[in-house]
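Just one protein chain is left out here, and the rest sit where they should.
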Amino acid sequence: MKAPIALAGLVAGAALLAAPAGADLPFEGQTLTVLNWNGYGSDTELALRGFEERTGATVRHVYHSGGEELRQILRSGGIGQIDVALPNPTYILQMVEEGMLQPVDPDLLDNMSKIAPNFLEVDDLYSDGALYGVPWVWGSTGLTYNTEAFPEPPTSWLVLWDEANRGRVAFMDSPIEAVMLAALHLGQDPHDPDLDAVRSALEELHENVQTYWGSSDDFNRAIITGAVTVGNYWSGNAGSLIAEGHPVGYVIPDEGAAGWLSTWVIVRDAPSSDLAHAWIDWMISTEFQLGWAEDPEAGAPAPANAEAAALLSDAARGRVQAYGEHAERLSIMQSLTPEQQQVYTDLLAEVKSGL
Amino acid sequence: MSGVLWRGWVWLVLALVYLPILALIAMSFNASRYGTFPFEFTLRWYEALAENRRLWEATLRSLWLSLAVAAAAGAIGTMAAVWMSRFGRGGARAMQGLLVTAITVPWLILAIAILLAALWVGVGRGLVTLFLGSLVVAMPYAALVVATRLQGLGPDAGLAARSLGAGPVRAFLLVTLPLIARAVMSGVMLAFVITFNNFPLHFFLAPFGFNTLPMEIYSYVISGYVPDINALSAIILGGAVMLGLAVMGWRRLRGG
Amino acid sequence: MAELELDRVGMSYGNTRVLHDVSLQVPDGRFHAVVGPSGSGKTSALRLLAGFARPDAGQVRIGGHDVGALPPERRDLGIVFQNYALFPHMDIAGNVGFGLRMRGAGRAEIRRRTGEMLELVGLGGLGARYPDELSGGQQQRVALARALVIRPKALLLDEPLSALDRKIRQEMQLELRRIQREAGVTAVIVTHDQEEALSLGDRLTVLDAGRVCQEGPPFEVYNHPASVFVAGFLGNANLFAGRVRAAAEGRVALKDAEAVGLHLPPGTAEGAAVTLCIRPERWRLAADAEGPGLALAGPIRHLHQTGETGNGAIDTPLGPVAFTVLSPALGDLATGKPVTLHATPRDIQVL
Partner (left out) sequence: MIRSRTGGPGVARALRPAEWPRLALMAPATALLIAMVAVPVAMLAWFSLLSGPGVSGAVTGREWAVMLDRPQLYGGLLLRSLALGLGATALCILIAWPTAWALSRHVAPRTRSAILALLIIPHLTSALLLIYAMYVLIAPGGPMMTALAALGLAESRDTILFTRWAVLLMLTYMYLPFMVMALFAAIERIEPTVLDAARSLGASGWARFRHIVLPMTLPGLMTGLVIVFTPAAGSFLEARILGGANGMMFGTLIAEQISRANNQPRAAAMAITLLAVILLLLGVFRLLAMRAFPGAMRRPGAHGSGGWGG
């Protein structure tokens, strides 16, 4: 009984050893450095192993905790060390201006054709006609609530300001999201609001906020344990909570919500531009996008790959909150000028300090 | 009677210090990924940890960075301490002032100062910046530990060796160094521990992609985590305490 | 001022009994020395008087009152510790004035009395120094001044001179005696140094293993030790084992030697084992044995001069015998030269 198993193991081992030598892997021994959020798809086993099998290259991750920090990492030495990054398209133009990015060559991406056309129409992806960002996934930052505390789904952002929810709100620690949400709440143009009004709205909101969440874990923990009952949260992650059976609901309020797109960019002076293209091609492949979205614990947003989106199981479709009617009420985030960014950052910092 | 109250207080404080640590270890065996109850025993997170290459790689990275820094800090610190105790005169006090000042500056502020200076020079983040920054934080501890020992020792032994015909280098290597070996070891260990633990410096000075263990833990805690970090923390904290107790037990056995 | 009294006290640390039935009486204004080897219980006795320890049995009395329940801070005793126990963070004036401060004395009074006391101990003008800037002898004086300035009911001294050099120690013994007289304070000194005990105390108590061995004036105790232990502990002694041969005549037989005529204590039984004790300085050098008493002859084994006196020993059938002579007499002696030592019955103690 034992001998055949040992033998089988030996054969399998030999096959494994032989495989890399036999297969013609184009990037054998190279390393790709990815700049991303922690736990945002690209560092799953699926992503790493799939890429290694295809290219022979290993992947290294550098983590950031927000778009501002992402750019900061590139500014302070990341260029030349990091190959690809995953900014929100609102940052792309400015990053091009700062000389942080190099154009993506769509001809090197076999899966480019599968991306839903509407995502490729976003202006922020292009500079001087050249493509810089490749759409990957998309989602919204909507109202997420505890269904036990709110048997009737709330339909307006007003609920965050409601005095009844003092100390029960989790609010996202992101300047641009904060400003856009306050603007929507105030009925203003989310892309060009009256900042004084926004400031006082956020200061008022601060009274209700229990925590400014910085990670999906912060939010998950807070809402599952009941420490908070309502907040603004990403669609995909909220979908995962719902799928896991937690008493959580997710809506796009009547005022609308911020919509976002995650796009891959290639950093200027990337150690290997070809490898970077190979990576992006893998990331937007139907196989990866479907695999990620179908993993019930991964908290994946909606795939930008139309083929993958069409193949989604119902369960996965529910999790990623990729419903057409949602999209209509979304205000897709737009680029900010450096001045705006500084102002937004200072504004949120001041509100958060409570002083 | 009052002695009982005093001792009770000590045990109470000890218990409180260990409360979070024990809670963490307990929760590392809890199935809920959000650390909630009811408690359901599982080894799942330890299994996940065993497969988590990132955490192990970060642990190794932290270990060798700390080892390298500790070795350098021990050497440079011992040299400075010897200089202070034997030749320093007025300079010793100035040197001591510098060492103590270096210890007094909060790590966050020092990290930012070094980062900005490194950017200004054009070096920026990098292994060299990280190494030198860690070294300058750890070295004063090693130097002060050795200097204290040398001060307690006095120059007699070294002078005696000199009077018996040993040259200054041989006198140091054969007589003084063995006498301060334990202090040097303590200094090196202290430097190791401080480097291992110095998150602010790692956070601002490490080159991108060079995530030390504290940085990995930070990124887990800040940007969403998997409970295998509970398992790793439990192993490190539990392991450190076990190691400490083992060392003490060994010393006791040897001592009596 | 008051008399101090330990009345049949017993004391234990855990299961170890350190004092058995110890009594001590120090009349008002007297200087009493308690002497014994380390572990004899002398420090425990002092701690009982001071109030740092409680007796298991018996009473501690100060001025006739039982103070068993009184904590040390309310006993009004001045204590000088072996290591002086000066407060390192206070200057000398602060140290000396501390007890007055604790008693709520006014600033001016503290300054005046502190100054007076520093003058008394010979440290006038050093009030602003710190303890670590003084020599050992000076620190000792500060400790004394600090204990005396509160005008204590009594002064307790715990090995106060043991940390000092020999020369300063002798000087300080005289000083201590002078200051105690001038202050007129009852004092108890605890020491393992017999010389110190003999020169300081009006009376002397010898302790061993937690029991009182002998009590009396120094001269008395030294010259008439009550036991082999006391004889050996207080100064040097040549001890010879013997057996009573003719009690009526006072004859005692020593090993391998002639019987010796002595004044035996009344009631000594025939055949009883006794020990003869002869202090080295009691020997007379004699050309040959004459008169009653004990004579021992033999070659000089060694000699050395210590100052005004010289010490030596001769080899005898009874073993080496120590003697002390005044320095001038040393001139006639040389190692190896045979001499005879003679002691009259008055010089011989029978134990």
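Each chain carries a letter (A, B and C) given by its place in the written order, and its residues are counted from 1.
To be clear about the criterion, a contact is a pair of C-beta atoms (placed from the backbone, for glycine too) under 8 Å apart; a residue touches a chain by one contact, two chains touch by 3 or more.
Since the model is a prediction, treat every value here as computed from it, not as a measurement.
Touched by the hidden chain, which of the shown chains?
Hidden chain, whole complex, touched shown chains: A, B, C.
In the full complex, which of C:V22, C:L77 or C:A295 touches the chain missing from this view?
In the full complex, the listed residue that touches the missing chain is C:L77.
Quick one: say which of A:I79, A:L143, A:V209 or A:A270 touches the chain that got left out.
Selected residue, touching the omitted chain: A:V209.
Spell out, residue by residue, where the missing chain touches subunit B.
These residues of subunit B touch the chain that is not shown: 3, 6-7, 9-10, 13-14, 17-21, 23-24, 26-27, 34-37, 76-77, 79-80, 82-84, 86-89, 91-93, 95-96, 98-99, 101-102, 104-110, 112-117, 119-120, 132-133, 135-136, 139-140, 143-144, 147-148, 151, 154-155, 159, 162, 168, 193, 196-197, 199-200, 203-204, 213-214, 217-218, 221-222, 229-230, 233, 236-237, 240-241, 244-245, 248, 252.
Under the stated touch rule, tell me which residues of subunit A contact the chain that is not displayed.
Answer for subunit A: residues 65-66, 68-69, 71-72, 75, 171, 206, 209-212, 221-222, 224-227, 342, 345-346, 349-350, 352-355 touch the chain left out.
Suppose we count only contacts with the excluded chain; which residues of subunit C make the list?
50, 52, 71-79, 81-83, 85-91, 94, 98-99, 101-103, 130, 132-133, 146-147, 150
Assume only the chains that are shown with their structure count from here on.
Could you tell me which chains make contact with subunit B and subunit C both?
Joint contacts: the list comes back empty.
Identify the chain whose mean C-alpha position lies nearest to the mean of all protein C-alpha atoms shown.
Central chain is B.
In whole angstrom, how far does the Cα centroid of subunit B sit from the Cα centroid of subunit C?
Measuring from centre to centre gives 57 Å for this pair.
Could you put a whole-Å number on the gap between the CA centroids of subunit A and subunit B?
Inter-chain centre distance comes to 37 Å.
So which bits of subunit B are touching at least two other chains?
none
Which subunit A residues qualify as touching subunit B in the complex?
Residues of subunit A touching subunit B: 33, 35, 37-39, 43, 60-63, 65, 73, 76-78, 81-82, 214-218, 220-221, 224-225.
Which subunit B residues qualify as touching subunit A in the complex?
34-36, 54, 115, 119, 124-126, 207-209, 211, 219-226
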